[in-house]
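Starting off with a structure, shown below.
Only one protein chain is missing; all other protein chains are in place.
Per-chain residue numbering starts at 1, and chain names A and B are given in the order in which the chains are listed.
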Amino acid sequence: MHGYFGAYGLVALLLVVGAVFVTVALTANRLLRPARPTPQKLLTYECGVDPVGGGWAQSYVRYYVFTFLYVVFAVDAVFLFPWATVFAAPGFGVATLVEMFVFLGFLAVGILYAWRKGVLSWA
Amino acid sequence: MLALQPPPQAPIDAPQIEYSAILPVLILLGAACIGVLVEAFVSKASRWAAQVTLSLLAILGAGLAFVLYVTDSPERGLTTLYRTIAVDRPALFLWGTLLALGLGALLLIADRTVERGGAFVAQAGIRPGTVQDRAQMASGGMQTEVFPLTLFALSGMMIFCAANDLLTMFIALEVLSLPLYLMCGLARRRRLISQESAVKYFLLGAFASAFFLYGLALLYGYAGSVKLADIANAAAGSAASDTLLFGGFGLLVVGLMFKASVGPFHAWTPDVYQGSPTPITAFMAACTKVAAFGGILRVLTVGFESTSWEWRGVLWVVAVASMVIGAVLGLTQTDIKRMLAYSSIAHAGFLLVGALALRPEGLSGTLFYLLTYGFTTLAAFGAVSLVRDSNGEATHLSQWAGLAKRSPVLAWVFAFLLLAMAGIPLTSGFIGKFVVFSAGIQDGMAPLVVIALVASAVAAFFYLRVIVLMFFSDPAPDGPTVTVPGTFTTAAITLGVLVTLVLGLVPAFALDWAGTGTFAF
């Protein structure tokens, strides 16, 4: 296929072929197989033994705390990367360096608070 | 091949920072960070005293820095930090107002005599309704993180009033909002509705911030810059499509009006005011409204005055909607905090009339009205927190019947504050409404002012209804009692009442302060 949208057309064709493939295969399966469900056959599969417990498990709040600490320091890194590429260029004085350490200082206040509140230990 | 060196830069000049001008904000932010460290390192027993001392010193220190700067501040104002912060006369007036209101709100937050242990939960992680929750309700501790959060919110509000470009305004909006979302959920009693109000405020606030941000993006596309002055210049003559300008303006206004609780973007206000702990409601009702209208005034005057002919009609409709919603729906309320919330929506409509009059009288009138309204509201919510029964605050109107017989002082104080909100002469509310409406008439918005007067009269009815209820009804036999307030709450309420009275009798000095100077950009 040619033209500006040729590449996109090819991808679209691939998606359609993939979808048709899956649909045909599953439909053929459903039409050709016998279907005699019993209560035991409809149970959730759990490695061959009888399933235990409900479908939902309790998650620990700890995961949330580590996640948000990670997110906060990731966006901190987002600011560090552009600064790191230019701060040594001529014209940027010591002020640039000190400024970034002030920024890191504010984040350090946050992590000190988190550390003292016992959030950083796993157990 | 990879380029290992970035291309050579021209030497960058460090920006000129006028530290003396922005020192109040820096003091508050520094104190908030120290407050976080106090939270981390000070033992639980002495944390409350340390935080209260630190916060009071911070606000007083910021007030001192503010007074020292304002006595010899330049008439035209100055812009600093690469023209992102404009410390001009309106901004300085609002900073002074915010610092004074912040002091009052902090006194209400720090009070532990009206409710044992204070209005805030002792441990926010405990689920409401459990045995541990009942135990912590009766205990004496409180979650003292509220103090640094208050200082962060207050500094965000100050930056919001002085922000000269939309990006700084957005960041200040988030800095002021995020602590408020958290503090709304920290009530000691009735934590279910407190948490519910926090969720509602957060989801709706995030939604409105996203609208503000999309408006910012469209205006950036229109003008090539987010500085308000550049947007005004681009509006004068630009090749880009006007759709971007007005679409951006519309979305920006949605975000701003949400924060100022102007109808029809007011849906969060009654629920959040009712569910939050009362000191936080006082803080929000007074300070957030001042900050939000500071931002609205700056955006409308500096950024969009040149195109005002196009958008005035729409904002007329918004102002009318706010006044009518506030006045009419306030009539049906049976909870006093919700009633005060709807009255704040009506007042937001009146303030918007002043903001729409794009002239110096409109600016000074709106600033004065913000000052008077802030103190009246602060004292009103302080008084509401004093009427209690065994379940905590008694906020249903029927419980306020006959309060004058039990506690005449509270009844007279609250009646005075309600009359001030209604705009009765001899109170500051009357002067505030007078200057705002006269600015509106001078600007040719007579129909709007007529509607405002009618809405004022309707709103006065529900204020007077409460006064009649307090003075001329019989108290219920098992009704609430009025707690004798401790030093902090007394100081806060007295401050509000005194300012309301003084500004009603001799408003000239405050009107002069509000009227000096105009926006710098």
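As a working rule, a contact is a pair of C-beta atoms (placed from the backbone, for glycine too) under 8 Å apart; a residue touches a chain by one contact, two chains touch by 3 or more.
Here, contacts and distances are computed from a predicted model.
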{"item": "Identity of the absent chain, which is to be given by its UniProt protein name, from \"Biotin-independent malonate decarboxylase subunit beta\", \"Branched-chain amino acid transport system permease protein\", \"FeoA domain protein\" or \"NADH-quinone oxidoreductase subunit K\"", "value": "\"NADH-quinone oxidoreductase subunit K\""}
{"item": "For the chain not depicted, the shown chains it touches", "value": "A, B"}
{"item": "Touching the absent chain when the full complex is considered, from B:T97, B:T150, B:S197 or B:T427", "value": "B:S197"}
{"item": "Touching the absent chain when the full complex is considered, from B:L23, B:L56, B:V70 or B:A124", "value": "B:A124"}
{"item": "Hidden partner chain, touching residue among B:W48, B:Y69 or B:Y181", "value": "B:Y181"}
{"item": "For subunit B, residues in touch with the removed chain", "value": "124-125, 127-129, 167, 170-171, 174, 178, 181-182, 185, 191-193, 195-200, 202-203, 206-207, 209-211, 213-214, 216-218, 220-221, 224-226, 270-271, 274-275"}
{"item": "Absent chain, residues of subunit A that touch it", "value": "61, 64, 68, 71-72, 74-75, 78-79, 82"}
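Note that in this section only the chains that are shown with their structure count from here on.
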{"item": "CA centroid of subunit A to CA centroid of subunit B, Å", "value": "38"}
{"item": "Residue ranges of subunit B touching subunit A (in the complex, touch as defined)", "value": "6, 8-12, 14, 33, 36-37, 39-41"}
{"item": "Sites on subunit A touched by subunit B in the complex", "value": "85-86, 89-93, 95, 106, 109-110, 112-113, 115-117"}
